[in-house]
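All protein chains of the complex are present and in place, except for one that has been dropped.
And then chain A:
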């Protein structure tokens, strides 16, 4: 069954906080839920499907469902790290298409900044039951050195340069200057990026995303519900999801699961990358964007460096405006999970509600794409094609 046209995003809310010392994690989830429902013109009593991932407190979604007082027909706690919320939108559309629910609420929240978490630079232990841990953790893999290995291999195979990667950060910073909530609003140059301290070579500090508290929520509804609401309508017309891993030792770091999720989403939507007016691309690191753009088909594999250079991702300047909120590189990265904010900014663009300085003219077709986990080991990608009605 296709989800094309079967569901609409009618509510989107990004928490303005970037450091939430005095708020509980449950409170943040509830605040973004309320924000998205208010945005849609719905209430919590309208919600009959709830979606959350591993950032939600308690067992699966149960504690948040209890906290918010939801009565539901459908629950989905798919956990794929930062891409979870992109995939939740697709799953919500599937559930709605099958009649399992009519109003789906998706929430994300996290407090890594106020808890002093060394998100990218400390080895992450997923627990000794995780079969890979014994064979990886002693080598001190972190998020940043994992992605750094992807960047180095890309440079080796395709001649990609640090200066080309830097253009991704430069573009994000051009957008973030217009976002009053963004953590990093200063416009930076290629030179500033490549001269920033080396963290895990070849990735510099300014190749890395910010660490922030916060969260976001989305409301996805059936067409008959959308028809009753006054907000601009964003229709889901294509979705893809896929995992990629080490393939039993046949490691290839030059591409991601986006090579599978992207084409699936475009095929379902019946559109091409060249039709896309705006792209939200998960930017945990600059190299994450470069590899995703290639995998989604915006350029050929290996041509990402040339594609992103010279401001091609800057709204009003280049051919493919991306992450016009400043993205994870400059705006925020709530809960170390960037998929939610990718969908939210795509919704803003399609509604014509992005900041006027970065709003894409006649933005009627957008992609929101994320990967979760680590490109260097195992991850899952989600791709959404969204259209303004």
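General remarks:
FYI, a residue touches a chain if its C-beta (ideal position, glycine included) is under 8 Å from a C-beta of that chain, and two chains touch if they have at least 3 such contacts; residues count from 1.
To be clear about the criterion, contacts and distances are computed from a predicted model.
Within the choices "DNA-binding protein", "Nonspecific lipid-transfer protein", "Class I SAM-dependent methyltransferase" or "Carbohydrate ABC transporter membrane protein 2, CUT1 family", the name that UniProt assigns to the complex's undisplayed chain is "DNA-binding protein". Residue in contact with the omitted chain (choice from A:119, A:142 or A:383): A:142.
Per the touch definition above, the residue from A:105, A:193, A:222 or A:253 contacting the chain not shown is A:253.
Only one of A:124, A:152 or A:306 touches the absent chain when the whole complex is considered: A:152. Although one chain is not drawn, the whole complex shows that of A:133, A:187, A:229 or A:271 it is A:133 that touches it.
In the full complex, chain A touches the omitted chain through residues 121, 128, 131-142, 144-146, 148-150, 152-153, 156, 197-203, 246-251, 253, 377.
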